[in-house]
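Below is the structure I would like to discuss, written out as structure tokens.
Shown here: the complex without one of its protein chains, the others still in place.
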Amino acid sequence: MLRRFSALFVVALATSVSLYSQGNLLINGAGATFPNPIYSKWFDDYHKANANIQINYQPVGSGAGIKQVTEGTVDFGGSDGPMNDEQMKAYQDKHGSPILHFPTVLGAAVPTYNIPGVSQTLNFTPEALAGIFLGRVTKWNDPLIASANKGVNLPAKDIVVVHRSDGSGTTYIWTDYLSKVSDDWKNKVGKGTSINWPVGLGGKGSEGVTGLVKQTPNSMAYVELTYAAQNNIPFGAVKNSAGSFVKADLASVTAAAANSSKDMPADFRVSITNGPGKTAYPISSFTWLLIPSKFSDAAKRDALKTFIKWALKDGQNSVEALSYGKLPKEVAAKELKALDQVQ
Amino acid sequence: MAATSTTVHGAGPIAGSRSFIDRVRDGDEIARLVTFVFAGVTVLITLLLVIELWTGSAASRHKFGLNFFFTRVWDPNSGDFGALPFIYGTLVTSAIALAIAVPLGIGAAIFLAELAPARVSDTLQFFIDLLAAVPSVIYGVLGVFIFIPLMREYIQPALSNTLGFIPLFSGPAYGIGFLTAGIVLAIMVIPYIISVSREVLLSVPRDQREAALALGSTRWESTWKVVVPFARTGIMGSIFLALARALGETMAVTMVIGNTPNISASLFSPGYSIAAVIANEFTEATGDLYLQALIELGLVLFLLTFILNGLARILIVATSQRGGGGH
Partner (left out) sequence: MSAGNARLRWRKLVSGFMLAMTGVCALVAVAALFFILGYLVYHGGTSINWNFFTKLPAPVGETGGGMANAIVGSAKLLLLATVIGVPIGFLGAIYLAEFSTGPIAFVVRYAADLLNGVPSIVIGIFAYAVVVLPFKHFSTLAGGFALGIMMIPITLRSTEDFMRAVPNTLREGAMALGASKWRTIATVIVPAAYRGILTAVLLAFARVAGETAPLLFTSFGNHFWSPGWNQPIESLPHMVYIYAISPYEDWQRQAWAAGLVLLGLILIINILARTILARGVSVPRS
């Protein structure tokens, strides 16, 4: 009886396995959690339109994305911290051909907080942000915060700083900004996907950090705009280089990228934090897909190229609903040309 | 054919007096070879694992040497890796776990072995065995949704108000941290202490108890002053076993400890453990040194559990031999 059942089970399993491998192309990617909401929508929509192409993207953090695409265990990566020269050289040495960066959407890292009793939008100056994350500003009613938020009843409670425990492009964007606005930060900590945090709790992925902030009173973290928006947690405005407090939204993020198309380098690795512009949100960034320039599997290469073309055109129509900014048209055009480099 | 196989040889592993040809013809040599190969595969896999851990951490071991164990800094950016925060976190959470689980566990084992009637004892042991089967990630889920708010809203403030002057209980109450991880670990390891201690206590010969009672001791005195000391080494063994389990726990710990390489006297502080940092950072360790440092941490964990498990086994075996001997 048991034997018959197990035999049946094995046959059913084997059949189901073989059924699903008929004609389906599975492409594996890994990387940033920053764009995961839009990527998961894109890959789902794309799969609905092209039933035999499945793009499996695992949001394990930009650090892991860079590492695994370099190891070759995934077909492409995702990162909001562009690979540095050392990492690009490591890839080149291992594979004999370079890795290419393709910006996909514009996003923003926002300061979110969970202060019982405070639902207003707080204003954060660069000094306040650097002080908080350096561990120098420890209470919510510290003058550095209070002076920019007159009229708000800030409690005399300890700030619970939350940061990423995994290697993160969002961390890169945040620390890139802090390094530009605070010499102290630049010298003490620096920028990167994985840094030595002076204070705070670690959450895994943007999801983990958002989850922690939601649950922990008097906490503060940096996450991608979508996560704060989707989960209805308040986030603050940041003072930009022109001196105005700007909250992240489609307009301010797009404004931050306004000048980038002119200065866009050929490999698309650019930082747009703390840029010029009165209405620009200072902690904005592109996020990139890391695509190998040489594919041994032609089917995968073609499928990915077609996907990217779709993402740069049709895909852009769904980004704004999820609070991401569209790519500037010139940048998208440059990318379409650059796709030819993928062999 | 009666001449060849008439010798009834001893059963078991010792090959009898049959000739080699006979054994081959009957297929026994093939059976022996095949099963030997599979037994050998077990040894091979274990050997390979140790080799992989050793060679995979070579660069890190050479670069940092013994300083690895005493350096506080863990900075992937600058290539500075020190294991101290993780060793500290692992030891602290395990210590908390034992501090809670050992008294509770031994108490429960005493009840099950000495007081409860056999049916009750077996039924309760059955439930405790089921508790041991609950996977780590389930404890993690309970930790995230039940324990952390409980700690943050009630337990930590209560401790802070009463014992807050002690450095152990100072600092803000996040809900997350060493104490929470230690408490979750305590629940996870208590079944090991209970089942092994119970067995060990049950194997203490009756005459020990009876002698004590005959001399006029109360039930508790005979248990605590005679039976338990007799089983002392076995109970120690169960503690080592529990400790080995606690050291290697990954999922439940990483979900409640805060994932911050912190060394702090306060139990309320967030921290990190060896297993948790490997789980979080392994897939993203860019650069050889980073990965090797993590593998070296894995090697450290392996050695710790290896030693503890070995000691546990020796102690438990020693007790059961002693108990079985009788007086």
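In this document, chain identifiers A and B correspond to the written order of the chains, with residue numbering beginning at 1 in each.
Operating definition for what follows: contacts are C-beta pairs under 8 Å (C-beta built on N, C-alpha and C of every residue); 3 or more make two chains touch, one makes a residue touch a chain.
Computed from a prediction, not measured in an experiment: that's the story for all the values here.
The chain that is not drawn here is touched, among residues A:Glu71, A:Glu86 or A:Glu330, by A:Glu71.
When the missing chain is restored to the complex, the residue among B:Val141, B:Ile155, B:Leu289 or B:Ala318 that touches it is B:Val141. From the options A:Gln120, A:Gln230 or A:Gln343, the residue with contact to the chain not on display is A:Gln230. Screening B:Ile96, B:Ala181 or B:Ile194 against the full complex identifies B:Ile194 as the residue touching the chain left out.
Checked against the full complex, the candidates A:Gly65, A:Gly81, A:Gly208 or A:Gly236 give a single residue touching the omitted chain, namely A:Gly208.
In the full complex, chain A makes contact with the omitted chain through residues 10, 13, 16-17, 20-21, 24, 26, 28, 30, 36-37, 40-41, 43-44, 47, 54, 56-58, 71-74, 203-205, 207-208, 210-211, 213-214, 227, 230-231, 322. On the side of chain B, the interface with the absent chain consists of residues 5, 8-15, 23, 26-28, 30-32, 34-36, 38-43, 45-49, 52-53, 56, 103-108, 110-112, 114-116, 124, 126-131, 133-142, 144-146, 187, 190-191, 194, 218-221, 223-224, 244, 247-251, 255, 275, 278-279, 282-283, 294-295, 298, 301-302, 305-306, 308-309, 313, using the contact rule stated above.
Keep in mind that, in the parts below, only the chains that are shown with their structure count from here on.
Chain B contributes residues 73-78, 144, 148-149, 152, 172, 174-176, 254, 258-260, 270, 272, 280-281, 283-287 to its touches with chain A in the complex. Those residues of chain A lying in contact with chain B across their complex are 30, 60-61, 63-68, 70, 86-87, 90, 158, 160, 165-167, 190, 192-197, 200-204, 211-212, 215-216.
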